[in-house]
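Below is the structure I would like to discuss, written out as structure tokens.
Take a look at chain A:
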Amino acid sequence: MWSFYTFILLIFGFVSVLDAKSSSGNSVLVILDPARQPDYSIFFNGLKEKGYDLTFRAPKDEAPVLIEDDIPSFAHVILFAPDSKHFGKDVTPQALVQLLSSQTNLLIALGQKQNLVTSLAPEFSLILPPPGSSLVSYFPERKEPPTVVPIDVPSSSKILSSSSSPVWFSGVPFALGNNPLVFPILSAPAEGFAADSEGSTADALFDAADKGGEGLWAGSQLAVAAGFQALGGARATWVGGVELFSDEFAKKEISKGVKSGNQQAAADLAAWTFQESLVLRIDSTTHHLVGTSVPKEHYTTNDVVEYVAQISRFNPSKDKWEPYSGLDDLQLEFTMLDPHIRTALPPVPGSPGKYAVTFRVPDRHGVFKFVVDYKRKGWTHLQSSTTVPVVPPRHDGYPRFLSAAWPYYAGAISTSLGFFLFSAIYLAGDPREGNLRGLRAKSTKAQ
Partner candidate 1 sequence: MKWSAFLPLFLLPAAFAATKDKDAVREQLIDLAAKGNGLIKLDSKTFDLLTLPSRDWSASIQFTALDRRRRCAPCKEFDPSWNAVAKAWSTAPKEHRDTHFFGTLDFDEGQTVFQKLGLASAPLVYVYPAAEGPRQLPNGKTAPSKYDFSNGFEAEPLANHLSSHTPIPIPYRAPIDWARWATFISGILSLVLTLRFISPILQSRWTWAAITVLTSLTMTGGFMFTRIRGTPYTGPDGSWIAGGYQNQYGQEVQVVALIYGTLSFAFLMLTVIVPYQSSASRQRMQVYLWSAVIMLIYSVLVTIFRLKNRGYPFKLLL
Partner candidate 2 sequence: MSTAYPLPTNLSTTTVTNTASLLRIVALGLISAAAIASRLFAVINFESIIHEFDPWFNYRATRVLASQGFYEFWNWFDPTAWYPLGRVVGGTVYPGLMATSGVIYNFLHAFHLPVDIRNICVLLAPGFSALTAWATYMFTKEMKDESAGLLAAAFIGIVPGYISRSVAGSYDNEAIAIFLLMFTFYCWIKALKTGSALFGTLAAVFYFYMVAAWGGYAFITNMIPVHALTLMLMGRFSSRLYVAYCSWYAIGTLSSMQVPFVGFQPVRTSEHMGALGVFGLLQIVAFAQLARSHLSSKQFQNLLTVSVVAMGVVGTFGFIALTYMGWIAPWTGRFYSLWDTGYAKKYIPIIASVSEHQPTAWPSFFMDLQLLIFLFPAGVILCFRELRDEHVFVIIYSVVASYFAGVMVRLMLTLTPVVCVSSAVAFSSLIDTYLDPTQPEGEEESEADSSNGTNTAATPSKKEKAKKPAASTSALNDIVTAATSQSSSKSKSKGIWGLDTRLIVIVNAIGMLSFFVFHCTWVTANAYSSPSVVLASTNPDGSQHIIDDFREAYYWLRQNTPQDAVVMSWWDYGYQIAGMADRPTLVDNNTWNNSKSHIATVGKAMSSSEEVAYPILRKHDVDYVLVIFGGLLGYSGDDINKFLWMVRIAQGVWPDEIQEPNYFTPQGEYRVDDRASSAMKNSLMYKMSYYRFAELFGGNNAMDRVRQQTMPKVGPTLDYLDEAFTSENWIVRIYQVRKEDLLGRDLKSANAFAQGKKKKKSKPVSRRKAIPV
């Protein structure tokens, strides 16, 4: 499957016009109410400058369609229609999932109201608070309403450039299920909680939690932006509130003279979603006996084998794939049903992008697989599996003339010599002897 994935990447990588920055194409469909379009001009212009060509479509429109003849019409889809009740009939949760399965990336903004988006969220194991509730935080002291919250960008984030100042957020926080594919990009502040009305206090929330049994919608385990790395390789990003991308928040100052990080954050989110950042691929994998260079179609037990993988990373600034040796936790498994060998696959110093390991094939014949399975949050999943049979030695492949076998050799030789001598003497012997022996033979036969 990975090969198909890389194939797609290659195709898009080559056909896309030079100034496009995505590794998977530059056609973007934005589903957005035309009236609201100006509110996000900074974000969209940013994308345009990067070289994406945006197509806008009102939620209720029928065209342009998402999928035509089972082929997605766009490389990326932005769904900024959190509050619209109705959509064009081709925009369904199933259709959106199908987009993901055909390598189309999604950037989706959640809203207060129940609609298609909120019904789709559970499939990505996002757990939404009760309808109508939004993130409320009274800290830090500020003049904005408690539903407009400044959120610090975590310094450890690989996706958001951590240098930028806090980000204004207003919208729905959500909890994440225990699905390994989903991970938080931007978490809610520890003091924040989800509440339906602006005036509500923590006590009200606790009461609600106790009564409704809804669990506790508070604290930093809630996320306001989450990334989802689908198994096919496509990416989806969920953002609790569409305002994060708005010009208003981008211009809004955190404090005197300090510009908010929204613009940067929005750009980073889009960059990750559109497979600009943190994109890896396996260019090639080979395996061969140590000392040789051509791969064999099967190995013998106890051979010493070298496995080589070539990995490169997409560089958006130069818009090309570059060999990447930065992965230090890559692993190789040599499996038949269970991994018989699991070893680190370290980068080869000096040769960029090359990862190699040498190991001894187990003393067990069967159909084995070289498996590389690299799944890290935020990064593209790397998967490679090469099947190769391991066979027992040939009939003449075993060691010969063992010292342990000398007794047997000696026995065989001496016996044949003895037989030769005996027959020689017997034949050359005195005929009378022969007669006598013959007579005796007769006599024994008689009795």
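Note that in this section a contact is a pair of C-beta atoms (placed from the backbone, for glycine too) under 8 Å apart; a residue touches a chain by one contact, two chains touch by 3 or more; residues count from 1.
Inclusion criterion for the candidates: all candidates are chains of the complex that A comes from, given by their letters.
Given the structure is predicted, the values throughout are model-derived calculations rather than measurements.
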(request) Please find, within this complex, the candidate from 1 or 2 that touches chain A. (result) 2
(message) Using the touch definition from the top, list the residues of chain A that touch candidate 2 in their complex.
(response) 1, 93-94, 97, 100-101, 119, 122-125, 127-128, 175, 177-181, 202-203, 206, 209-210, 213-219, 221-222, 228, 230-232, 298, 336-337, 365-368, 387, 389, 391-392, 394-395, 440-441, 443-445, 447
